[in-house]
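What follows is a single structure, and I will ask about it in a moment.
All protein chains of the complex are present and in place, except for one that has been dropped.
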Amino acid sequence: MDNTKRYERMRERYLNGDLDRRKFLGLIGAAGLAYGVHTPFARQALAATEQVRFDGWGGVVSEAFRKYAFDPYTKKTGIKVVDGTFGGGDEYLSRVKASQEGEYNIAHLSGVFDYARYANLGLNSTLNEANIPNLKFVIPKLTDVFRSVTDGTLSCVPYDYGTTGIAYNRKYISDEEAKEKGAKLLIDAAYKGKIGGWSDWRTRVWYASLQTDQDPNDATDMDAVWEAVRTNRDLLLKYWQSGAELMSLLAEEEIYVTEGWSGRIYALQEQGKDIGYIDPPNGFGWQECLFVIKGSPMEACEELLNFMLAPETSIAVAEGQNYPPALDPTKVNLGDKIPTLPAFDPTGKLDGLTFANPEYWNSHEQAWSKTFGRIQKGY
Amino acid sequence: MSVEARERRQPWILLSPALTAIGLLLFVPLFFIVVYSFWLRTATGADQAGFYLDNWNEALTDPFYRDILFSTLRIAAITTVACAVLGYPAAYFIARSKGNKALLLLLLMLPFWISYIIRTMSWINILGVSGAVNWVLLNLGITSEPIQMLYNEPTVILGLVHFLLPFMVLNVYVALEGVDVSLEDAACSLGSTRWQAFREVTLPLSLPGLAAGGLLCFVLSAGTYITPLVLGGPTDAMYANLVFEAIITQLNWPLGSALSLMLLGVLGALVLVYNHYLGMGQLMKGLG
Partner (left out) sequence: MGWPLIRVYTLLVYLFMFLPVAVVVLLSFNASQFGSFPMTGLSFRWFVELAQNEAILRAFRTSLVLGALTALISTTLGVLASLALVRYNIAGRNLISTLLIAPILVPEVVLAVALLLFLNFLSINKSFFLLLMGHVIFTLPFVILVVQARLVGIRRDYEEAALSLGASPVQTFFQITLPLLAPAVFAGMLFAFTISFDDITGTLFWKPGGVETVPTQIFAMLRNSISPEINALGTVMIFLTVGLPLLGLAIARRMAMQRGG
């Protein structure tokens, strides 16, 4: 952990006259004594941090965080939470890459991919899990994926999960047809001009792998995959960019079928739209995490993560965005709504979901994102 | 100090705040971009410093970039002409109307109060298969099936024109406002028709505004990336989408830098031409 850094900072404040001598020595003693253990002194060392920066999605998600996690956290620790928003993970990573160390602290990121990307760029930190007691409620399978990327340690806590399955308008496509055709519904010439698709290269390659009967985590015939991506493109009305666009395209019947995010489709169903949703065999499962970026005040962040993982925060956020929380339903009572959400697994084992293998995907990122970029534009 | 020396210094004093701001916040950062364009992106995503010509080689020789650059310039040109055709008469009307001009201008800027993304996405409610236009057509019995109108090049241009038209109208209006109405009347009283008077007196005098508006429309549409994303079909990407993808999606800043410098080069040349033929120097001569 970066206790050395904390010491440096305290020393600096001491020299500036911000800390008096007794408090300074006390804090040094505390840091030396209590390495990772909670003592009253450590509590004081924590207070040396004045604010933590959190970045995430806006709207209902940030409202839920503020109410259930940030405000109680500030009340308890005196540390302010400065929250910011982003429009997408890629854009946020560019910002972090162009920032100074310590400027950004915690972010609500897309699980495995972003985690591995941040780790590759050397932006990961090491959490002291003893400081996050609520971690014990989290589904173990979700944390294991992260540990495998960063040699057994964690730089994040899992937060929620969902699937990217197939959404279809039941007025035009029956449940039986959807079930029978599965991923191939998206390359069915009968729906030319009525198909939508996410403009994300991973999703495109994943579904093209399914359409060519290959393992999405280990496709061998890439030519066939790209051919399927091209076929899909030629039948497509539009590549959508955001959940808002996905919902609007389906709700207004611009498109009849697309792959879609489980939570967004649930929101459409909630509003009475007759949209079906299935996860085809080997459908795309994903999770999101709360990632702590290198150079952050670790103990303050760990404490905040603990507040954010607390069941009442997790449940409020989950109900807002319609993705089940990472909490194990066999250990925590998740209320009435969450068990009805798509992708939810009451056993807490998540055996039915296929997650992306970060090594496989990130090793091809550069080449594949570029190839898709060209195919997408008609080349 | 001599009067002459003061004369010489004055314009630089006036220019210095703008030049300082632009120099510090645009040109110095741009220098970083130039340096970056010679770096390389490694497989892990980190950037490798050095002097490599790979990005430039790719940006300049790959037909993919060239094709999209040309189609972007074509779309920008069509948009500019459309804005001029739609905008000039409207600007003329505002400038010559006896009503409340400020209110008319304010009304024109009204769409800007609605955020760009929302405004662009709202075309789905207008032109979509369950949008307002199709609803009217169906109810009037003009069609029996809703017409698929969205997500093609014309809708991208439509979105761009809607975004840029106010810039054209405002520029032309400002120029027309400076043209004395009595000049046109005088020409008429000397026997020209209204149309002749307009063509020979008003139109030439309003050219600086038309040119400024045209330049803005062209440059802004060439640099846009949200409109083709929201209103375009699968193959309607524009050049700024490539820059955005290189920098944000692929995190390949070196290539993105080279690509954007290429666009800057093309548009910069265009502005130099504008300044040479239609810009201040030329106009001053014409008026002097």
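Per-chain numbering from 1; labels A and B assigned in written order.
Throughout what follows, contacts are C-beta pairs under 8 Å (C-beta built on N, C-alpha and C of every residue); 3 or more make two chains touch, one makes a residue touch a chain.
This structure is a prediction, so every number in the text was calculated from the model and none was measured.
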Chains on display which the left-out chain touches in the complete complex: A, B
Residue, one of B:A76, B:I157, B:A197 or B:A212, that touches the chain absent here: B:A212
Residue, one of B:T61, B:S115, B:S144 or B:S182, that touches the chain absent here: B:S115
Residues from chain B at the interface with the omitted partner, ascending: 7, 10-12, 14-15, 17-19, 21-22, 25-30, 32-33, 36, 86-87, 89-90, 92-94, 100-103, 105-119, 121-123, 125-126, 128, 130-132, 134-135, 162, 165-167, 169-171, 173-175, 177-179, 194-195, 205, 208-209, 211-212, 215-216, 219-220, 223, 225-226, 240, 243-244, 247-248, 253, 256-257, 260, 263-264, 267-268, 271-272, 275-276, 279-281, 283-284, 287
Positions on chain A contacted by the hidden chain, ascending: 51, 53, 56-63, 82-88, 91, 94-95, 98-100, 103, 241-245, 247-248, 251-253, 263-264, 267, 271, 273, 320-321
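Convention: only the chains that are shown with their structure count from here on.
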Approximate Å spacing (C-alpha centroids) for the pair chain A, chain B: 37
Footprint of chain A on chain B - complex, ascending: 41, 43-46, 64, 68, 121, 124-125, 128-131, 148, 150-151, 229-230, 232-235, 237, 241-242, 245, 247-252
Residue numbers on chain A that touch chain B, as the complex places them: 88, 90-91, 93-94, 97, 117, 120-122, 193, 199, 201, 233-234, 236-239, 241, 244-245, 248-249, 252-254, 363, 365-366, 369-370, 373-374, 376-379
